[in-house]
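Note that this complex is displayed minus one protein chain, with the remaining chains in position.
In order of appearance the chains are A and B, and numbering begins at 1 in each one.
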Amino acid sequence: MRQVRAIAINTFKETIRDRVLAVIVIFALVMIVGGLWLGSISLGEQGRMMKDFGLATVTGFGLIVAVFIAAGLVHKEVEKRTIFVIFSKPVSRSAFIAGKFLGLCGTMAVVLAGMGLFLFALVGILDGHVSGMVLLAVLMVYVQLLAIMAVTIFFSTLGSAILASVLGICVFIAGQLSQNVLSLTRLGKNPLTEALSWVIYTIVPNLSAVDVKAGVVGEQTLAWGQIGLWTVYLLAYVVVVLALAALVFRRKEF
Amino acid sequence: MMRRAVAVLVVLACAAGVAAYQATRPGRAAANPHVFVPSPKFFLDFSPNFRTSIADVYYLDMIQYYGEHLRGGHLQSLPAMVDLVTTLSPHFKRAYIFGAFALTDVGRPDLSVKLLERGFAANPDDFAFPAYLGYFSYQYGTGSKQANDAAAARWYQRAASIPGSPPYLLRLAAVLAGKGGQQVKAIDMWGQVYAGGDKYARQKAVDGLDRILPTDKLARMKALTPLQSTLSPKDFEALIAELFKGYLQ
Partner (left out) sequence: MAQNGQGTGSGAATGAQSRPAVSVSDLHKTVAVGFLRRKVAILNGVDLVVNQNEVFGLLGPNGAGKTTTVKVALGLMRPSSGSIELGVEGLGRVGYLPENPYFYDYLSGREFLGFCARLFGDDAATQHERVEALLEEVSLVDAADTHLRKYSKGMLQRIGIAQALINDPELVLLDEPMTGLDPVGRVEVKRIIERLHERGKTVLFNSHILSDVHELCSRIAIMCKGRVIWTGSVDEALAEAETLEDFFMQVVQA
């Protein structure tokens, strides 16, 4: 455990320097300019536009940062040969994967917290009152991104970093369309496509089970039980995927 | 030396070309009044998580579209857009209101009414919908003026019955009921206004009643009798006092 912690802290130090603060600043600027502009042409719906656009932007920026850093995590060590320093010591492959993932979780928490708080403040100013729902929505984006980070790390153990990042983004999109895949399984036309759909439906993380955005803009009331269950599901998903990544990684040679 | 000069010239020429190209692009191309608007069903099946975002995008689009084509009068795609936005985002109040008014510019107030009714069904706790429906009945009703007024009165009364609604709605309902030939209802409503109102509202109630009540003393008394059961004895006495001022007792 101490090893996992050491690797995690090291990874955090490594990734947080990755111009992370710059991302938050750029995000802030995009929000101010873009969000306010959209609000200005919305006939008085500034608050709603800012919330919607804001959460979409948090998701977009968060996704890009998470995927690209995650894809490079393992790769950078192999390429830069710092990996010899680690595995010539009694460190298990699993501890390495776990530590890398946790370090990245820390960095992403900082990024999303930065963006989330800024959005929270901006919405508060526009609406005249603060909405805790915005922070909850950002938290849910974070949980979704954890699943995608795990998947990306898994792909990175298989091969190239670029492929891993592209696949990570694809899985995110597929996750958003999870409901549609489910409806494919119920078409009942061809047992083969049905089976295939079921496989895809189970493997891809379900990122569309709860619509937090709708709750934030007031379209839906959120069921806390559903949100809790969804979070537990995503965390379990992370555990499974990281275990698979560790398994693949065990076979790797340096 | 020569080579360097040529290279610089090439780069400058390219830069000039880039600027010139952009500067010579034709001004705003005439926007197409026929916009492809996907059916709501497509999005409802598509991505549950982004429904509200898509609604927002089309909402902004709708506003732009309206602004651009209003003068020309070609707003064919407007009903589809309104339909899409409100189907994807049933609690998006402003979309309904904007849509309803915009649809009158397309000459389809009947669609406005249908839209607002849908909005009210999706948001039964919002008094704004029946209030607007009252306005639309009044302004765009298809029957005689009196029938329109009566219909409007019904809507305003409905609106007034929703908790949190402003007091003027009931007064509006009462006035329109009176104009719509529904005297009994009007009197009843004025009575409610009087019972629940402040000094200003009471004055309005008195004026309103005075206008529609018969001038004959007995008839006036008869018309006011139902209010005895709905008003407290103190209120009823005060009301009578006001309404019979100037009448010899």
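Operating definition for what follows: contacts are C-beta pairs under 8 Å (C-beta built on N, C-alpha and C of every residue); 3 or more make two chains touch, one makes a residue touch a chain.
None of these values were measured; they are calculated from a predicted model.
Colleague: In the intact complex, which of the presented chains make contact with the chain not displayed?
Modeller: A
Colleague: Touching the hidden chain in the complete assembly: which of A:Leu36, A:Val91 or A:Leu184 does that?
Modeller: A:Val91
Colleague: Spell out the interface residues on subunit A facing the chain that's missing from view.
Modeller: So the residues of subunit A touching the unseen chain are 2-3, 5-7, 10, 13-14, 17, 80-82, 84-91, 253-254.
Keep in mind that, in the parts below, only the chains that are shown with their structure count from here on.
Colleague: Could you please state the distance in Å, as a whole number, between where the Cα atoms of subunit A are centred and where those of subunit B are centred?
Modeller: 42
Colleague: List the residues on subunit A that touch subunit B in their complex, please.
Modeller: Contact set of subunit A toward subunit B: 38, 41-45, 48-49, 52-53, 56, 176-177, 179-180, 183, 207-208, 211, 213-214, 217-219.
Colleague: For subunit B, which residues are in contact with subunit A within the complex?
Modeller: On the subunit B side, the touching residues are 45-53, 56, 59-60, 63-64, 89-92, 94, 98.
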